[in-house]
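Note that this complex is displayed minus one protein chain, with the remaining chains in position.
First chain written, first letter: the chains are A and B, and each begins at residue 1.
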Amino acid sequence: MKRLENLPTLRIHPEKTLRFEYRKKKLKGLSGDTLASALYANGIRIFSRSLKYHRPRGLYSLDGESSNTCMQVNGIPNVCTETTLLADGMQLEPQNISGSPEWDMKGFMDNLDWAMPAGFYYRSMHKPARIWPIALKQVRKAAGLGKISPDFQMPGRYDEIYPTADVCVIGGGPAGMSAALAAAEQGLRVILLEIRPWLGGFFDYRTADNGNGTSLAQSARQMAQQVEQNASVRVFTHTTVVGVYNNNLVTAFQKGRDGDSFEERYLEIRATSVVVASGCIERPLLFDNNERPGVMQIGCAQRLAHTYGLLPGKQAVFSIGHDLGLEAAVDLSDLGLAVACVADIREDGQDPVLLAALKERDIPFLRGWVATRAQGSKTLNKVTLATKTGTLTKEFACDLLVASAGMTPLTGPLSLAQAKLAYEPYTGFFIPKQLPDKVQVAGRMLGLNSPASIEASGQLAGVIAAADCGKSVEGRLQEARAQLNQLPGPDQGCKLVTAPVQGRKTFICFDEDTTIKNVKQALEMGFDATELIKRFTAAGTGPGQAGIPGHNLPLFVAQYHGDTQATAMPTTMRAPLVGTFIATYAGSNHDMCKRTPVHESQKNAGGIIRRIGVWERARYFSEDLSCREEIENVRQNVGLLDASTLGKFRLWGPDALKALQRVYVSDMSKIADGKVRYSAMCNDDGCIIDDGVVVKKAENDYYFTTSTARAGATVEWLRYHTRYDGWRFHMVNLTDAFGVINMAGPNARKVLGKVTDADVSDAAFPYAGYREFMIQDTIPVRSMRLGFVGELSFELHVPSSYMQTLWDILLDAGKAFGIRHFGLEAQNVLRMEKAHLIIGSESEQRTTLHDVGLGFLWDRNKSDAKTVGAVALKQTENQEDRLKLVGFKMEDPSRTPKDGSLIVDSRIRGHVCIARHSFTLKEPVGLALVDAPLAAEGTRLQIYEDECNGQHLHATVVPTPFYDPEGKQLKM
Amino acid sequence: MALTLTCPVCGKRNGYEFRYGGEEKGPRPDEADLTPQAWCEYVHMNKCVAGIQKEWWCHKDGCGVWFTTHRNTTCNLEVDTPEAQS
Partner (left out) sequence: MTVEIKRRSPLTFSETPLKTEVRDYWTVVQEYEAENDGPWVIDLSHRSRWDLQDSDLANVQPAGALIPDAPGHCAFDNGVLINRMNRTQASIWHLAGAPPELPADAACTETTDATLFLALIGRNIFAIAEKLTALDFKDPAKTVPFLYQGPFSHVPCQIVTLERTTGSGGILLTCSRGYGRDMGHAILAAGDEFGLRPAGENTFLRWIEALSA
């Protein structure tokens, strides 16, 4: 198709050809083309088949108002070809076809519409019930648009930005640009969002005079230049607003263009004030076959010519209800389109200049006429026009019908911002009657049509937005108001909702194939509210959301009810306003997790790493997931565990002890110098949430540890529970400042003795002791003698930067003593053998300190401290029907139950917390929380494992710890 | 997140940076003579105002302060300026 040349409005670059494939056929387009315009230039008229009826669908609009032109592009389904720019090498496939768009084997569906009345999904195929599974398969096959394979990998790069602005303007037409400039003039930071790849809106493609001798297109480009050169205005073109939330959070996505580092990027903008200047779309004209390829909206026809250089047809009929239609008829006729007739729905109110122009060109003009039927089995070849009552008709042969009932405001962003919209009878628009705080509105969406008024309303909105931001703009505000007041106000709008038709093939929603007849069926069944009709007929639930049906549906419903549309309300819009790739929302999606200082070295030593909470940790050190060698080595020689993830805190100040007394259940005033004190924290229900050790380093100066999971919340927890007290204490989270090595096993002391001059004998550094000393005279360590795994062990806290060095030193020094790594799973088994608990494993949210047998930690004589959990501990101390933590052995030693298996009799009586084969005891053992009556030693427990097929396992309650009950090993 | 909260130290920030700390209920009651009923009331019972309520928030991703502020629970917007406490 030959392009029109030398039009000043063109956005294509004829010198730059792009190649692409459509249905494996090699085609050419131009740089600047959208996929849709490039296809149109190659003579493609049928872009897809419709969802239910497989009707041919073509180019109707250019801003993605419907799914007509959605295609699979480079393997990605449902790409809107109207809004996607052509790039070299793209591969396009039409959707929802069996065969080709022209010859679709499911085309017969169009004649089966009688079988698919409104809500037929809900009303058929469930009686008798047995047909549903069969019907379901067929429905599933037919449902949905586009295909995607489950392992599809989205190509390209997706990104995100989080900018801040004083004023965010939605819409880069003349009103939006004016608003942006007016706000920027007040020294504010402005963000301007425009859905098209360029600024200019309704002005961009029109050669009509703007009233001062320049064309609208020319003046739009001048204004765009001003905006782009203004350092205070940040312009985002090809950017679609998808959400507007309270507090003026605006979300949008931008499509990348050549040279951008992203395919699409997500924008989350925090603005003080928002100006909505999203303009208007055309309200679709409802008549029979109103979506036949060859029927298109005014803007679509005019932009094809002026923006893309494509004359949209040869012989055209216009059926319109707005002066823009008359302007387009004159304009396209001048570009070489034969216009057979212009039918205007309106009886009067037309611009006399445009009427004279039609006459000058001998274009027949019918006042009060409207298209009632488009003919042509696949594409348009004839149009029937009729008077509004349908009494007189005329037919015209044509290949293009430019049809539009009039304008309607694009209220999506306003609706999301929760503006109250109401029908305004003069313009026929849904106009905001009540705007949310710091949201302004401007431009054509208020019903304005005069270019000067549109710009002035933008300026006014920009100034009000500046006032929202706290600028004092009184004088400027008065000036802007006065200026707008002396310009023409809103134009009268066209009221017609449907042409005089029965509506069996009159589509109110293209995406969901909803006809006027379907809407009537819903109304007749008693669905009287628009929102209900939307759901029952699916009108407006497709990808275009409310583009095509948006305002016609409420108007039609109101008309049906016989009211004067005064009560008509558009249906609720929801984010995202426009279909958005999940990849765009995901953005670059950095997964942030923490690693310990010896992460790499453990990995190199064969450590198998698992993500546990925010950390990555070494769980196993061999492919043997039972960890036998690791476990036995700790029991026999010595092992090294990286425990760096433990929470570590400094707490000091005059009220430090009070703070400790508040959160720890024990009496923390009794910590001896050079000793560690083990204790626990509970929540207000007496449930155990944390355990750890506390060291008193100096008067009012403590160092304590928490479990890994509680590290992040500990400072917050202490501050929360002391928030009314005004105590003077300070905390520093040292979790990441120290690496922690747990060196455990009978040989631990020998290894440590090799690397330090400090006396680490049992006499000098006994069990539960705390010492500070130097390793190799250089590395300062804080050391505790603890026994979590049940062997002689030294926990070494070392500044993180030295951690790797110390790790290497110990491995080197320990070679002679059989030192090796052990991981979390080995530790888990070792500590289980000692019945030492891990919070979250042997406890859950309802488990109290008493339940797990740690009630002895609680000091009941410090009620002045108002210890968190103390009241509940007192109240639950002797409560019956609680769970108790017990140890058990299996009757059949060849079977170890899975963690989490249930303890049952005739009902659930508890669960297995952990069970492992104990290499030390040479049989499986475990810990379980069971109902108190089952806790007595010797009780037989029935264990229900998942997928056990009714075959219960049996265990016996035994005393704990299983290993070294006297604790000789750890006190060596 | 659309919600913003005004931290008395850091100023207005995105709601994601904060942790909710419950309705303002006053300091912990004295343990002497405390009935289980009264304790339960203090710990678990909430007013759940549909409208403006005073509540605690922690600026967990920022300075870490606990503060009270007023929030309209029907539109999830902060109102007034919060009172600083810590």
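Of note:
Just so we're on the same page, a residue touches a chain if its C-beta (ideal position, glycine included) is under 8 Å from a C-beta of that chain, and two chains touch if they have at least 3 such contacts.
Everything numeric here is computed off the predicted structure, so don't read it as measured data.
Only one of the listed residues, A:804, A:841, A:939 or A:956, touches the absent chain: A:804. When the full complex is taken into account, the listed residue touching the unshown chain is A:164, out of A:17, A:98, A:164 or A:485.
Of the listed positions A:1, A:592 or A:763, the one in contact with the omitted chain in the full complex is A:592.
Between the chain not shown and the residues A:185, A:204, A:268 or A:323, the one that touches is A:268.
One chain of the complex is left out; on chain B, the residues touching it are 9-11, 13-14, 16-17, 59-65, 86. One chain is missing from the display, and on chain A it is touched by residues 159-164, 189, 261, 268, 270, 588, 590-597, 614-615, 650, 652-653, 698, 701, 728, 730, 732-738, 776, 778-779, 799-805, 808-809, 812.
Throughout what follows, only the chains that are shown with their structure count from here on.
Computed from the mean C-alpha positions, the centre of chain A lies at a distance of 27 Å from the centre of chain B. For chain B in complex with chain A, the residues that touch the partner chain are 1-4, 14, 19, 21, 26-28, 30-32, 34, 36, 39, 43, 56, 58, 60, 64-66, 75-77, 85-86.
Here chain A touches chain B in the complex through residues 245-247, 249, 270, 684-685, 715-716, 719-721, 723-725, 863, 866, 870-872, 875, going by the rule given at the top.
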